[in-house]
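A single protein chain has been removed from this complex, and every other one stays in its place.
All chains are identified by letter, namely A and B, in their written order; residue positions are counted from 1 within each chain.
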Amino acid sequence: MAHDTAHAMHPPTATGLDTRKLAIWTFIGSECLFFATLISNYLVYKGQSLVGPLPHETSQCMLHGQMATCEPIFEIPLVTFGTAVLLFSSFFVVLALNGAQKGNRKQLIGWLSATVLCGLFFVGMQVYEFYHFFHKGLGYTTNLFGSSFYTLTGFHGTHVTLGVIWLATVLVLAIRGKLPPEKALNLEIAALYWHFVDVVWIVIFPVVYLMR
Amino acid sequence: MDAQVATHEHAHPGPALYLKVAVILFVMTALEVLAFEVSHRSGWPMHGLVQPLLNEILIILSAAKFALVAMFYMHLKQDSKIFSGLLVFPLIIAAVVILALLLLFAYLRAQHPGM
Partner (left out) sequence: MSTIAMGHAGTEAAPAEKKGLWSWITTVDHKRIGILYGVTAFLFFLIGGLEALLIRWQLGAPDKTFLSPEAYNQLFTMHGTTMIFLGVMPLSAMFFNYFIPLQIGARDVAFPRLNAYSYWVFLFGGLVLNASFLFNAAPDMGWFAYANLTSKQFSPGLNVDFWIIGLQILGIASLAAAVNFFVTIINLRAPGMKMMRMPMFVWMSLITQVLLLLAFPIITVALVLLMLDRNFGTHFFVPSGGGDPVLWQHLFWLFGHPEVYILILPAFGVVSEILPVFSRKPLFGYAAMVFSGCFIAFLGFGVWSHHMFSTGMGPMADTVFSLGTMLIAIPTGVKIFNWIGTVWGGSIQYKTPMYFALGFVAMFIIGGLSGVMHASPPADLQQTDSYFIVAHFHYVLFGGSIFALTAGAYYWFPKMTGRMLSESLGKVHFWLMFLGFNLTFAPMHILGLNGMPRRVYTYSAGMGFEFWNAIETAGSLVLGFSFLVFIWNILRSLKAGEVAPADPWHGATLEWSIPSPPQEWNFAVEPTVDGRDPLWEERRAKGGTLPEPERVSGAGIHLPSPSYWPIVTAFGTAMTLVGFLMHVTLWVILAGLAITMLGIFSWAFEPADH
């Protein structure tokens, strides 16, 4: 990708740090507050829903227009699997980066493809989960739990999706041979964003799915 | 942060280390789920110990996982301290915000039950 900097000759920066890398870190810092606010919203309303369904308890809820008893919404095995896949994708992308830096194209393309697939899987898992929860009676506006849960995880999912698009773009570059070692930074920056999306999930998973 | 302390990008640690981290992350995730399961089944071993401490256990494990990814996969361990600052400072503010809101609402609801 073209370098959007004022300095055509790239003189050394005042800190010696790459300008674009500094920018992505700055952006990541900012995003921390974005997710902190969404998480606050989820936690403040935890246990405040007026009707079911609820995360971990059976409850009274409206199902097909009449009061019914709803099962707990969360099913840990599936989301645990999705969590593991996302974690491993972080592992894969560092391997891809390692390959890019060494000029090992096979390592780069192989692991980067794996990363993209993991990302796609995670998004698919989430879509399935939403669909499934919906059929268990948790609509977007059913109660505060539903609204705050879908909003938080939905925004995370959007970030994952953007990350997949970004990594896929880099993958295309790599396949076309446009990611030589001196341009590995293009992948490093995308990878930093990807890891960030992953650590956000590292927080969301226990806080939303497991905590009491 | 002064000028021209060019932080030479160290050679990044290799795949072996990354694999170790991945395994630890995986184990910790398994522990999280395990703690959850134990705390929800009264017959299971250590139920009495884990059940009241579930949230604390989860917070510690999740913070450790967070730190591992940030340090090794995001390379904060050997990269410039500026990057670490750019993550840690916002995290502090974020933690303060979340905690303060939880406390404020808990306090409010304790004062006005039924709200």
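What we mean here is this: contacts are C-beta pairs under 8 Å (C-beta built on N, C-alpha and C of every residue); 3 or more make two chains touch, one makes a residue touch a chain.
This is a predicted model, so every value here is computed, not measured.
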*Taking the entire complex into account, which one of A:27, A:88, A:121 or A:134 touches the absent chain?*
A:27
*Which residue, A:144, A:171 or A:197, contacts the hidden chain when the whole complex is considered?*
A:144
*List the residues of subunit B that touch the chain left out of this view.*
1-4, 82, 90, 93, 96-97, 100-101, 104-105, 107-108, 111, 115
*Which subunit A residues would touch the chain omitted from the figure, given the whole complex?*
1-9, 11, 13-15, 17, 19, 22-23, 26-27, 29-34, 36-38, 41, 44-45, 48-50, 140-141, 143-144, 147-148, 151, 169
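Here is the rule we use: only the chains that are shown with their structure count from here on.
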_Whole-Å separation of chain centres (CA-atom averages), subunit A against subunit B_ = 16
_In the complex, subunit A residues that touch subunit B_ = 12, 14-17, 21-22, 25-26, 28-30, 32-33, 35-37, 39-40, 43-44, 56, 76, 80, 83-84, 87-88, 90-91, 93-95, 97-98, 101, 192, 195-196, 198-199, 202-203, 205-207, 210-212
_Residue numbers of subunit B touching subunit A in their complex, please._
1, 3-8, 12, 14-15, 18-19, 21-22, 25-26, 29, 32-33, 35-37, 39-40, 54-55, 58-59, 61-62, 65-66, 69-70, 72-74, 80, 82-83, 86-87, 89-91, 93-95, 97-98, 101-102, 105
